[in-house]
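For this view, one protein chain was removed and the others were kept in their places.
Showing subunit A:
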């Protein structure tokens, strides 16, 4: 080629970014990389290393240390040793460190960008213009949270030692998302990068050490899945934060069940991209490019399900195909490309296999007629149209540059199709009508909604999903809370359980007996007999039979969940309306205070004054949540764009609640009230031993205008009921305040739909202490934050 030919063809020439600095860095580590533990470079046990490959060329870039259980143990010990002094440094001290990290990232921006592009295969444009700037932004933002921690979170402390496992699709950005909040708030970290892409984490560790980060605060252990398992299994890790596949997320959930470790999971997705007929279609086409061809579609929140209103679908797909023809695929360091390489052959094969299945199942295949490099791991931009919701490619996450499209007729149908997924991560909504767009956003079962945009990220805005996309948020105040624990819960002692009383036979006399009162289950606003038609006796501590309650079984839980699911009007009710009903419950409970006190006294042998105090506390608690109902509001985030991101506190949906035996009324109210105040519907297993306060309470509910199905009560054995609730795929969250065993069971069995769990691990909560049992300590668990990005402008 020469000037004259370019003049005639007006084509692009390759414009390679220089990799000489990156090569020099790799050369310095030619003997193989080490783990970074306690500020030292630690060689792998027995010298075990594996190759890391440049996906664009197949070239071996470096040798990475393989971590084993001993390495992980050393790293955890280093993190443990560093945690107390790191926390003691105080917010301002840590803020200075995070600020230094942000500056250091900016100083080494180009090297980080080039190493990332080489190692992952993604375009230099993305690492240079998106990933690395977001990394710096994340450290700046969280330097701020460190600075503000003591004033903004006085009731919380750091969680401790955090084990973090990150994926290969955004190696450095996910490192930042994980470690910035953890370190800012006084935790220390053992981070395991993805096996395919360890390099930028190792480079970052060097940069961080140069920037003065103290030893042991950030430890990097490289390796494969076995290394990750060792980290998950380590008993001295207080929390695991994982980003990756839903499959591995499930394994981690099961492995940590009952361990007391807290957990956040950011998993897969099949995010809808909804185009209404009044959208800017050209803008939306460009949105699809950013949704599914960003990072070769290897993005958990990729807009991979294109839903287009039928009336504009042909025009839209024509426009999309035209745009696809101008996409360029090539070497990641070429500054003239849109898509780079797929991370590894195994992923390429998966994409090829799923596309073949899609075609076999009836989809129409359109692939851009683009030139692919001769060697390396590449796949062309692909559109599968005419896909039915039942198709494999409509349900499975492909994790490649493949978008599937289908059509809808009405907004309702768009929402139904969008929510017809096991996942719930993100959604993109395109319409120029503000009323339509803002009506759709709250109806989508996802953690992030972008209106007339897609794949926007910012440190100030929480990111994360629901359903099988995981739980927890990263970014913003909501993300900060994931790395803090409430001080009021840190000193809790194991619950002491008295041996169950033995039934005592009371001699019967010839007298008019008290009128028999049969406590039933309460399902869908109706008193219901248990499905099995079995009852269980309720005994006083001295063994006196106080009555009988239904022995709830699987089917009763099934019915209760169905009733709760159907009561979705409650989630749409106004906060004012919910507040009124909570106050009304309090009013009607107060009117029967003596009766409830007598019941509590009879069941627990509490002195009358103490029993009455429990009732009064329950009344006050209902009042508190009546008050909170319209005050636990969302936030308006101000990310760097002309627009806002609304962090909406939305109800989770159907919440299972398993109550403890202590404070049988107050604990029941303390758990149910925050859930329903925030718009959830609940299925409650009340105290197994003292259930009558709860069954009495359904009469209060019946007289307080509480809509049917909002609170459902199933009495019986806590462990059995908890098991069914945990396994139920239509229960969105499960709270267990019960034994350690039931807590573990609930966490272990929650893997089916990856429901959020809140368990006390058998530790006793002081239900009379508002700091431990009321308000902001519970409310974050009763909502899921949805961030709705609204860029604007005319």
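As a convention for this text, contacts are C-beta pairs under 8 Å (C-beta built on N, C-alpha and C of every residue); 3 or more make two chains touch, one makes a residue touch a chain; residues count from 1.
Assume contacts and distances are computed from a predicted model.
The chain that is not shown, which UniProt protein name from "Spore gernimation protein", "NADH-quinone oxidoreductase subunit K", "Deoxyribose-phosphate aldolase" or "Zinc protease" does it carry?
Missing chain, UniProt protein name: "Deoxyribose-phosphate aldolase".
Give the residue, chosen from A:326, A:490, A:574 or A:638, that touches the chain omitted from the document.
A:326
Pick from A:188, A:405, A:421 or A:452: which residue touches the chain that isn't shown?
Selected residue, touching the omitted chain: A:452.
Could you tell me which of A:4, A:30 or A:496 touches the chain that is not displayed?
From the options A:4, A:30 or A:496, the contact with the absent chain belongs to A:4.
Out of A:37, A:78, A:136 or A:279, which touches the unshown chain?
Considering the complete complex, A:279 is the one touching the chain left out.
What does the interface between subunit A and the hidden chain look like in terms of residue numbers?
1-7, 10-13, 15, 125, 128-129, 278-284, 286-287, 290, 314-315, 318-319, 322, 325-326, 335-338, 430, 432, 452-453, 641-643, 791-794
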